Structures are given as C-alpha cells and as structure tokens.
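Selected chains from the complex are presented in situ; the others are not included.
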Amino acid sequence: MRYLPHTSEDIAEMLKVAGAADLDDLFSSIPDDCRFKGELNLPEMTEWELNSHMADLASQTAVMPEYKVFIGAGSYNHYIPATIPYLINRSEISTAYTPYQPEISQGTLQTIFEYQTLTARLLGMETANASMYDGASALAEALLMAIRIEKGKKKTVAVSSLVHPMYRKAVETYFTPTDFKIVELPYLADGTTDISGLEKIGDLAAVAVQSPNFFGCIENIKSASDKAHNLNALCVTCFTEPLAFGLIKNPGSQGADIVCGEGQSMGIPQSFGGPGLGMFASLNKYVRSMPGRLIGQTTDLDGKRGFVLTLATREQHIRREKATSNICSNQGLCATMSAMYMASIGQTGIRQLAQINHDKTEYLKSELEKAGMQIPFKRAVFNEFVVKFPQGFETKYKELIKNKIVPGIPLESYYPDLKDHYLLCATETISKSDMDELVKEVKS
Amino acid sequence: MNEPLLWEKGKKGRCGISIPKSDVKSSSMDKEFLGDPPDFPDLSEVDVVRHYTRMSQWNFGVDTGMYPLGSCTMKYNPKINEKQAALPGFAGAHPMLPPELSQGTLKLMYDLEKYLCEITGMNAATLQPAAGAHGELTAMLLFHACLKKRGQKRNKILIPDTAHGTNPASASLCGFKSIPAASNEQGVLSPETVATLMDEDTAGIMVTNPNTLGLFEENIKKIAEIVHNKGGLVYCDGANLNAVMGIVKMGSIGIDAIHLNLHKTFSTPHGGGGPGAGPVCVTKELEPFLPVPRAVKKGDAYELKYDYPDTIGRIHAFYGNFGILIRAYSYILSMGKNLKTASQYAVLSANYIKQQLKPVLHLPYDRPCMHECVFTDKFQEPYKITTLDMVKRLMDYGFHPPTIYFPLVVSGAIMIEPTDTESKENIDEFIQAFKNIVKEACETPELLKNAPSITKVRRLDEAAAARKPCLCG
C-alpha cells in the first residue's frame, strides 16, 4: 500500500526491538475477549478505481453552470479566484496542526491573526476569534456566551423567527440540556422582526436578530440593539451572507455586542453545506467570555514580532473542569480561505461585487414582479428575496428542475403560513439570460 | 525574509480579484442601509500569492517532515483525496438541493456511515459533528436525551485522568459535572475505581481508549458493565482509534457511543486547526436520538429523513463538514482492509520508539503501548533541562515536537505518536535526534535553552500575549 512504507525487513527488525513475536503479539495487552477476530468488510479501490467511482458520485449532483441554481438560504454560489484553492493546497498550510508550537507555525498564526482582523473590520467589531464550526453553532455559542456574560442570572434569549430556521434548530439543541429559555420573536408584514414584545420578557439575557435575515431583508439592528441595551440585555446579530457588508452598514456600527454568522461566501466552496466558517466577533470587553481559539501578537526573545495562541486559560488545557469552551479544532483552513478572499477582493472590490449582487437580485425581483409574481415583503433585500408563486407551483417547480433550473426553495416547511412562497437568490454567478429564462419559464 | 501584515501592504485602487461584468442595470441600495465598505487593504493578485507563499514557508506540515504529535495522528494526507473533494459536483453542491438532484452526495454520506459502523462495530452514525470536541458534545447530548427519555436526570459524569482534555468542557455544556476518576499504577482505570464512583446521579463515563498514555483500557468490559448496571452510559473518545482499527470493535466491548476524528485516523488534513469532522457512532439504543436529517435509502434512492421524534435536533446548519467526509471516505476506500495494517504499523512504530528511547528518557509506564508512548523529563532534571527545552531543540533537527505536558497525570510528559506512514528510516532519524538532544542536555545545555535556532522567530513570550492581549491589527 503506497501510504505504508513498512517493508517486511523493516517489520522484522522493529518487532525484534519491540520484543514482539509478530504484529499480533503487539496487541497482547488487549484482553482476548475485546479482540475482533474477523476481517473488516470494506471495499478497496486503486487510485484509478477511486477516481471513476468519485467522478460518478459527483456527477449525480446538480451544480452550476449545467444547472441554474437560484438557491441561497445560507449557502451562496460566488466565484472563487483560482489563486485561493492553489494557495490553500500548499501543504505547509493545509497539513499543519493547530499551532501549538509557534516557532514553526508563524504562517498559520500570522494568517489567522490577519483573519481575525479582517473579520473584525468586515463586521465592524473589535475582536474576532479564530473561527467557529459554522453559522449555526456560532449562534448557539454566542447566546450561551451572552448568558455567561450575564453570569447565568438571566436565563432567556429572544431569537427572531427570521433567523435561519436551521440555526434556530441548532440553538435549541444546544439549549436543551440547560435551564435557559428561548423566546421566538414573530415577524412583521414587511419581512423584518417584530421586537415589540421584548419588554415582556422578564430575564432577558440577549436578543438575536439576523441581518440580512432569512427572507433576505435587511433588519434594523440599531433599534434592536437600542432596545436590548435599554433592557440591560445584549444584542447578538447573525448573518448568512457577509458579502452584504460590502454594501450595507455593518452590525458593529449598529450597536451589536456579539456578531456571528456563516463566512462561506468569502471564498469557500459550498461543498453541500460544509466545511464552512463560523465567524464570531464581539466587543473587547467580552473577550474573556468568548468561545473558540484566539491568536495574539507578542514578541520573541529578540524582540521580534510574532504570534501565538493566547487566552488559553478559557480552554480545556488549563482548567479542565471549568472550561467554558470545548472548541479545539475549528475551521482554520476555511478561515484562511476567507482571509485570502478578503485580501484578494479588497475594499474596492468588495464594494463593486456587493453592488453587482444587489443589482442582479433587484433585476430578478423586478422581472418576476413584472411577470405577475407577488413579492410579499417590501423591505430592502440583499441577494435573496421571497416570491409568492401562483397556487399549485409545485408542479411547475418539478418541471423547472427537469429543465435544469432550480427556482429557490419552498418556505412552507419552515413557515407553514407561507404556502407557495419561495426563497430565491441571485448572485454574480447568475447571468441576465439565466434570470430571463427563469422568468419566462415561470410565466409560461 | 520578513513579510508584513496584509494591511501593511497594498495601495488603494489595486484589486486581486477579477470583478465580474454586470449585465443588468445598477440599483442603488436604500440610503438608510447603505454603509461604508470594510477597511480591507487593496492588493494585486501577485501580492496575495506572494504573501501566502511566504506564510507557508514559515510553517511546518506533514509534507515537511515527521510530526510526532501525540494523540493528533499526524499521518500523511493523500493528495488524491484533495482532488476528490474539489470535484465540481461536490465542491459546487448546494446543501438544499432537492434529494433527486443530490443522490451522489447522499449516497456518499449513507455509505460512509455504514463503513464507520463496520470499523467501530456500532449500529448507527451521525456525520454532523464538525470536529472531535463537537462529536463529544453530540455524544453527551445523546446521553442527556436518552436518560431523559428514560425519565432520568443525572448531573454527573466520570472522566478518567487519562481522558482527552476537551471531555470535561463538552460534558459541562450538557450540564454534567465532571467527576475525575484516577487511573491505577498500570496507567489504566480499575473497575474498582469506577464501582466506587458510579452512582444513580451519574450519567456514565467518558473514557478515552486507548487512553492518553497510549495504553489500552484493558478493564473496559468490566467497567462498562458496572456503569450499565447503574443505569449509566459509556462514551468512548475515539481520537486514538488509529491504534485499533480492525483489532477492537467498540460495539462489542460495551461502548454506547464513540466519536471519531476523521482528521486523525482517516487522514484528512488538519488545516492548521481544522476543519475536521467528528462523526459519532452509537448503539441501537441511542440511534433514535441522533441528529437530523439522516441520509436514508429508500429503494434505490437516497433521501434526507427528518422524522425522528426523539432526535436531539441539529448541531450543524447542514450536514457537517461534507468536504472532510469526502476525503475520509476516499481514504477508507483506498485502504480497505489495510486499515488494520495501518493500526498494526502505528503500534509497531510506537513500541519501537518506546524501546529505543527508554534508555535515555524516563518512561513512567513501562509496558507495551498502543500507537503512542509517553516519556518524561525526569532524567534531565539534574541538568535543569525541561521537556520544553528538549522539544524546542527537536525543531533544529527538522522534526516537529511531540505533544508535551499532556496527559496531566504525567509530570513533564512527552507524548510521541509516529503514525503508520512514517518509514523506519525517518523513525530512526527521530530517535537519533532525541538521543543527541539528551546528550546535549548534559554537555551543552545552552543549545537547548536557546532552541529553536533555525526558525523564523525564537521562543515567543506567551505570557505577555495573554497578559495584554493584542488580537486585532
């Protein structure tokens, strides 16, 4: 086997030193009744068989450009410059471990320090961590962090119903074994969160709002944070489409205390939903309550600038039983990809690209409206929006799929009152003719 | 060569990306929402490429040399698996495609679960956890849900002193208080210790097996029996599975749930700290509680099933780190029954190192080990040379240091895991390097105190970094 360098000669010599009669003998410390005596029942392929097997599997998925996929909803198709997969595949970057030994990990460390900084700038926050698993778990951890900041005395968090439904599901899962409560905030007719009920919650630790929200609508974070702060609660905001912050106000400037979300849009392939990137940032004062890894700047023996993993006291290594975060492996390589993307696109580029995304979405929205479709929520959107198609659209949906067009996702399973409502997305990868074709098909 | 921070480079007006042409008219964003673009530096493409090329040159990776980081299983990461993950049909797949448009990805998940169950001897699996610690948490959520279903609320959990570091934190996220269980002088857990600690308020035990001393928990069956008899559940931290593939089936030794680290045992790259993947395999009893959705097969077709009333819910927005699953799946198919051979070689190499270094390094538990062995710096105490000094010096010899000061149960621990992909020649060179260092420790200790000497930076002031954190540039 090409990955296993041991020759029979090597094995004989090593067994001799190890004092074992044969390979089996090495496992003598395992009681016989714990030993598996059979052979693993697994297929085995050469590199070439694997190639064709995987190509076959991969060919069974509907991807752009063969299919025109108008789905966003937490995973966005953006162009990724060829430089990023190229650089990320440099094995000193991709095959390194967590940088416990800073002297030979300055590449990873400086890169992640830069990632933290760019992320903080993107979100308008003071400090970002080295990454969380994804947007959903990041939100769950953000809410737990908010409760921690409040010393666990306030036990309720209010979460907008326009937070991505799967994120809300994950929050529930994380909250189940605790005695903390989640209150869901309803939404208004314009497609934004109704925060009017917040005052009624007695022990409110935090309010969580997503912007742009699940319907693509831009929330009024300022109102939410003002209200939260008035109630002595924290304002947590999340996002699924960070490209928006190339165009709209970032959450930090609107008073958010903790900001988290999914960074996949920043140069990371969709990969059927993962690996993505949990971006996570907060105000400086909360940093010691923050979950996840942090890279900090320091100096070496010669006074030279260098970077290290820091504030590890929050972690498991030091005070096992008191650890507040169990995060070890995070999404380091995805954070690196996104840093490469942010560095490549720059301030000038992100504005341009965000504007193009906005233009495409607005074009599609207006064309669908012209074609007689209903746009139920009038609020300004970024990259995606809700359409109400004529009754019985399910059949048309199936037809469109046969024609290699995937016109968004149906919302009914997440919002039972939104029958025939679909969430559609158009990024820079969707051409005018793709959109015109969709509109034509929908109309016909 | 130095390389400045990104924002110390660049000049406004450059752009390292190809901006797509727009084929629609521009629409302005409502003034109310319009903000300033983020303060990113503007760089050209070659600036970016050179920046990260330089970054990579400051790093050590598996392709650079031996990376004997105990408990991390830094084995070779096959390039072919990267190729599979980059296939447009995978990399470009939207997670919310209708099942009929994503049969390939669903089949992959379905089959990977099957293979992981075959390897662990368990009955069902979830692929959602995004890392090992996420898998631990998932397992604890499953325990919590199962006990609740049984009508019980237990608030403690036993954790041996030879368990992995993240276990207590994962448990506490589920409201379980960690109860430490001491290993015996053989370095393993005694059934008696467990019998004393286990009670009806205790949810069960989190055992790392092989444990972090590199020893197989030989009493595991008896321990599981004790825990089960008291109504508890047994979790196995499977981070060290690389020692026992095809040799021990966890399902047959009393384990109820085990998480696997695909980025360790199944060769997916560590990425400088992730993404990994931490699937959890469970018994039939725990299966109903697994996260949703689950990939199921119906006739010849695959679909995502949500309808599990007892499910703990979701722990990831979608299905976990699918791109990592692809790599692990490819690895399993490439290895087949060689997975057992890999475990055999991993254990052979660890025992070989143990025997070769025993004369010069103190070996606290002198018995056959599994895939890693743990030494200490006791012999070097007279020279005031610590574990840290020795391993920093290893860098000058071209090796990544082993894991150090862990497990906590061993003072000054040096935990060496060679893995199955290091050749005897590499291992011999490593042994020789360590022997030289031990010699230097008494003869020229300043070499060690000043090590490393050939790296980009010398020893860094970690205390200062924590005292006055500078986390953002």
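Order of writing sets the chain letters: A and B. Residues in each chain are counted from 1.
Definition applied: a contact is a pair of C-beta atoms (placed from the backbone, for glycine too) under 8 Å apart; a residue touches a chain by one contact, two chains touch by 3 or more.
This structure is a prediction, so every number in the text was calculated from the model and none was measured.
Novice: Counting the whole structure file, what are the per-label copy numbers?
Specialist: Whole-complex stoichiometry in this structure file: A x2, B x2.
Basically, only the chains that are shown with their structure count from here on.
Novice: If you average the CA atoms of subunit A and of subunit B, how far apart do the two points sit, in angstrom?
Specialist: 20
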